[in-house]
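First, the structure itself, so that you have it in front of you.
Every protein chain but one is kept in place in this view of the complex.
Right after this comes subunit A.
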Amino acid sequence: MRISGNSSRMRVTRVLCNYFKRYVEYEMRQSSGVDYKVPIYGWVRKGKRNWKYSQFHPLSAQGQMINKTSKENDLVEPIKDWKIFRGDRVQVLIGKDKGRHGLVNFIIKERNWCYVEGLNCEYKLEEEFEGQPLLKKTEKPLLVTSEVRLVDPADNEPTDIEWKYTEDGKKVRVSVRSGRILPLPAAAEDYYDDFTQISSYKDGDKDTNKEELQRVTFEPSLKSFEEDIFNQMGIKEDRKPGKTYWY
């Protein structure tokens, strides 16, 4: 018998960098909704009012197909300070794997979901493949608020945490029970906001060097931007602009 893991992973978070957010929202608007005419502006596409976030990314075809049939969204509990990150060790509080520890794989902030590696799985028998029955194993999401809790490294027991500041002014997580600091895992900081892995990425032809990036070339002076460029390129401007009115 063969076991296959789930291949497609969902990657949505509410914290997106500026360009990626704009890009995703544009694609969402294009895939759902209707065109209509605004009197002076022209033709505009208006998207679906409530997008249903699922385990599939809104850029993928599956994530867009779900939104054509679904109607209502589930209510999501608003969270002020997010506590659980990718790579954290947590304890499952519910289901078949109650009381077991695991590492957090993925997080979906829109639904307060997290996936724990190898836990809370669903098994499904599929058609035969090369003469052998195929068992498919998929991880099911867990609610961050009530179904999962962080593990204290002091005594391996679940705790609540608080965000506090150190004397240096750094923001850290502190466990309520033992008062020990829980540092952020390395996997949480290994990704940019647009989900590219920093450690695996290699610079291409169009990327700038790190030395070039960090070199300081700015020198403060009393010239405006135009005057500065004129000086460097040797352009002399003697003409005076005519009078204009601002209103």
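We adopt the following convention: a contact is a pair of C-beta atoms (placed from the backbone, for glycine too) under 8 Å apart; a residue touches a chain by one contact, two chains touch by 3 or more; residues count from 1.
The rule we apply is simple: contacts and distances are computed from a predicted model.
Participant: According to its UniProt entry, is the unseen chain "Mediator of RNA polymerase II transcription subunit 20", "DNA primase", "Large ribosomal subunit protein uL29m" or "V-type proton ATPase subunit E"?
Facilitator: Cross-referencing UniProt, the chain left out corresponds to "Large ribosomal subunit protein uL29m".
Participant: If the missing chain were put back, which residues of subunit A would it touch?
Facilitator: Contact residues on subunit A toward the absent chain are 14, 17-20, 22-23, 25-31, 33, 35, 38, 41, 44-51, 59-61, 64, 75-80, 192, 194, 196, 201, 203-204, 206-207, 213-219, 222-225, 228-229, 232, 242, 244-247.
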